[in-house]
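One chain of protein is taken out of this complex; the other chains stay put.
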Amino acid sequence: MENVSPPKPAVSENKQGGNSKEKKRNGSKLFQTLLVPVLALLTGFIIGAIVIALSNDAVIASYRNIFRDPGAALAATWSAISVAYGSLFYGSFGSVTEIFHSIQTYYSTGDSKAFLLAIYPFTESLTTVTPYILAGLAVAVGFKCGLFNIGAEGQFGIGALCSAYVGYAMHAPWYIHLPLALLAGAAGGALWGAIPGLLKGLTGAHEVVTTIMMNYVSFRLSDWLLNGPMKASGFRPLTPVIDNSAMLPQFFPDPLRLNWGFIIALAIAFLVYWFLFKTPIGFEIRAVGANPDGARYAGMNIVKNFVLAMTISGALAGLAGAVQVLGVDHWVGQGFSSGYGFDSIAIALLGQSHPLGVVLAALLWGTLRSGATNMQLNAGVPIEIISIIQGLVIVFVAAPAVIRWIYRIRAISTQTTVLTRGWGK
Amino acid sequence: MKRISTTFAVMAVIVLLFTACGPAATAVAPTAVPVKIGEVTDLGGVNDKSFNALAWKGVSDAIAQLGVDGVFLQSTQQSDYAKNIQQMLTSKEDLIVTVGFLLGVDTATAAKANPTQKFAIVDYTYPDCYPGAVEGKDCGSSTDLTNVRGLAFQTDQAAFLAGYLAAGMTKTGKVASFGGLQIPTVTIFMDGFEAGVKYYNQKHNTSVVALGWDSKAQTGVFVGNFTSTDDGKNTATSLAQEGADIIMPVAGAVGLGSAAYCQTAGTCLIIGVDTDWFVSSNEYASVELSSVQKKIDVAVLKTIQDVVNGKFTGGTVTYALADGGVDLAPFHNFDSQVPQTLKDELTQVRADINSGTVTVANVLAAP
Partner (left out) sequence: MAPVLELRGITKSFPGVLANDSINLSVEKGKILALLGENGAGKTTLMNILYGLYKPDKGQIFINGEEVAIQNPSDAIARGIGMVHQHFMLIPVMTATENVMLGVEPIRYGIFLDKAKVAKRILEISTQYDLEVDPNAYISDLPVGAQQRVEIIKVLYRQADILILDEPTAVLTPQEVEGLFKVLRSLVANGKSVIFITHKLKEVLAIADTISVLRGGKVVGTLNTKDASQEKLATLMVGREVNLVVKKKPATPGGVVLSVKDLCVRDESENLIVDRASFEVHAGEVLGVAGVQGNGQTELVYALTGLAHVLSGEISIMGKPLHHSSPRNILERGVAHIPEDRQRHGLILPFPVHDNLVLCTYYQPPFTKGLDLQQKIIIETAEKLVDQFDVRTPNVFVPVSTLSGGNQQKVIVAREFSRPIKLLIASQPTRGLDVGSIEYIHSRIVEKRDEGTAVLLVSPELDEIIALSDRIAVMYKGQIVDIVPAERVNKAYLGLLMAGVKSKEALEMAPTTSMEEVDRVT
């Protein structure tokens, strides 16, 4: 029975990884982080293609004759999908050759009209992206603190109404009016976020429940405001249009609506990154999000951080509404928020709650949305297909196991990002 | 890598298999027809069973009857309005149909920037500026726009018939209407309804009471929204308790709650608005006496016809009972219960309205 082997020296663990090794590890970490979202996107598009083909009469008709003419069926399928995605792409980015030719035209004739028309789709995409960046950041900040802010929708709407009010009711030079209008939007959203934060911190009320309820309060409040105190005149539930001095300046003449809001959104994204990862306050928020017990042990104030994170989250969502009103719409009408807040949850998920990821995800989301108009018109594909693709991408990102299963990727790390904790304690 | 490409191959095959047995869909088959029509919806989308859907039905009818080419763009956000109109301009549609007041400003702005482009806007008219409003901002235009046709509807004429019908059918001697919000497009229905009841009383020397709206005092019952079926149920309950046995809710989906109440309680009948509810909300067919139809599809179809025939004109065009732009829907399940004499009277009233001998304003103004 006894077969004691001589004791061997303990295996010394690799204590200091070499520099190159470190880089390699980081590289593979980046690859790992991007792998699932990218594959999710790809899968979403493939399934989207199936739906596009299925909803195309010509394709269906060609398949009735598949045994007589299989080539035609394949060709019809291919053409349906390529026309749809082609026009989606064109609608999102425009055409490189068109832009190139229009620049030539500009230099030879001095006429910029063609150039503006050529870059219209791309600028329109960036315009669409702007509120998504900010609203996505809002949800991401919540996630970082372990809070699921479903209330971005309501915060967005309140922010929009507040900035619209300052925009039309106040009159001041632009350098006062515009910042004040932006600030009003952020403040309105912040208030709307702070309330669930306080309820969570002080009474333990789950933020999912309270933010949903705050959404309803915001919807009904805006119904009332638009039909009452904030109604322009006559019978239409619209606010008056804001003053010129409160509008975010556009980069190009109409109809190109791209404005400073986009730059603001990028700047805010950087600011959020700095705040979360480079300041002690952000450190606390992340620590509380990752392990509230541990954070409390380390001397952090949990209630304060919950309230702070929800306030910042609300302020960002409110700012998204403000930027949209001050930069694009210039007035607020019924059904104004219509999904920005809910889409932003998806964007935060897709962006893995990292500010850079959120910007990328918002770029993707907005360009898809924007290009869909062209697809709807030129390929006859309903705009809902984009919602289907986006929905699928989110499902796959949220359930990475599905993607790993489809593509037979082994899970390298068992480490999962904690977005929110469960219900109750 | 190999596994991934295998997966792709498998998926491609699945794509092909699935596409072979899919259901037929309703995409617009492009045909080589010169006249192109583009519809831009508001947030409701093209399947809203209401204005947007009706406008699209008008375009679809035009596609079938006139051989035009039609597309639609759905707006999902406020910022889509201007963008979608821009997209329609880029694709050089002959007529751009925009739906609803939310597109009022953007339609006017685009129309002024593109004076040769033809537009039609549903349920909206220019000039739309009110005192103090800034043109191009608060309102679309302070003048009539020659390249925009505002489609207006004399719904009070059809509501007049509904009021007359209700007065003739009531057993309690009380009928009612109520609104979503006190705005002109809502109260015009209630005016017509009230006038119809009054006219019936004049003719028959009866004293049927119309609850829920007093056109002289401009006061009435309004629930404050167009969405809450609960409100519709509650309002119908109290109106029925006051004795009304025929109710016309002018409040969008709120009315469905009223219909549901009447179906459960069995003490009241409903007159629908905008569409023929027997078609659009058949689940309450057992209490749907009739509907006051705003035939947006007819208006859109007629406008397209004018474009095809080169007779397009801008300005406000009002569609009325005479041209089928508004109408009282058939009685459907209640056809046998409506006495022939009442039907004959309604035919007469209709003729009188069309000829102008009876108007809502005159009836309401009468002592």
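Per-chain residue numbering starts at 1, and chain names A and B are given in the order in which the chains are listed.
Everything that follows uses one rule, which is that contacts are C-beta pairs under 8 Å (C-beta built on N, C-alpha and C of every residue); 3 or more make two chains touch, one makes a residue touch a chain.
Worth saying up front: this structure is predicted, and the values here are computed from it rather than measured.
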Contact partners of the omitted chain among those displayed are A
Just name the one of A:Leu202, A:Ala298, A:Leu356 or A:Ala399 that touches the chain not displayed here. A:Ala298
Positions on chain A contacted by the hidden chain, ascending: 1-5, 7-11, 13-17, 22, 277-281, 283-284, 286-287, 290-291, 293-301, 410, 412, 415, 417-418
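Here is the rule we go by: only the chains that are shown with their structure count from here on.
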Nearest whole angstrom, what separates the Cα centre of chain A from the Cα centre of chain B? 36
Partner chain A, residues of chain B touching it in the complex: 3-4, 7, 11, 14-16, 18-25, 27-30, 38, 43, 71-74, 76-80, 82-84, 86-88, 90-91, 101-102, 104-105, 113, 128, 130-134, 137-138, 181, 183-185, 224-225
Mind listing the chain A positions that touch chain B in their complex? 46, 49-50, 53-60, 63, 66, 73-74, 77, 117, 120, 124, 127-128, 223, 227, 232-238, 240-241, 254-255, 257, 324, 328-336, 338-340, 369-370, 373-374, 376-378, 380-383, 406-408
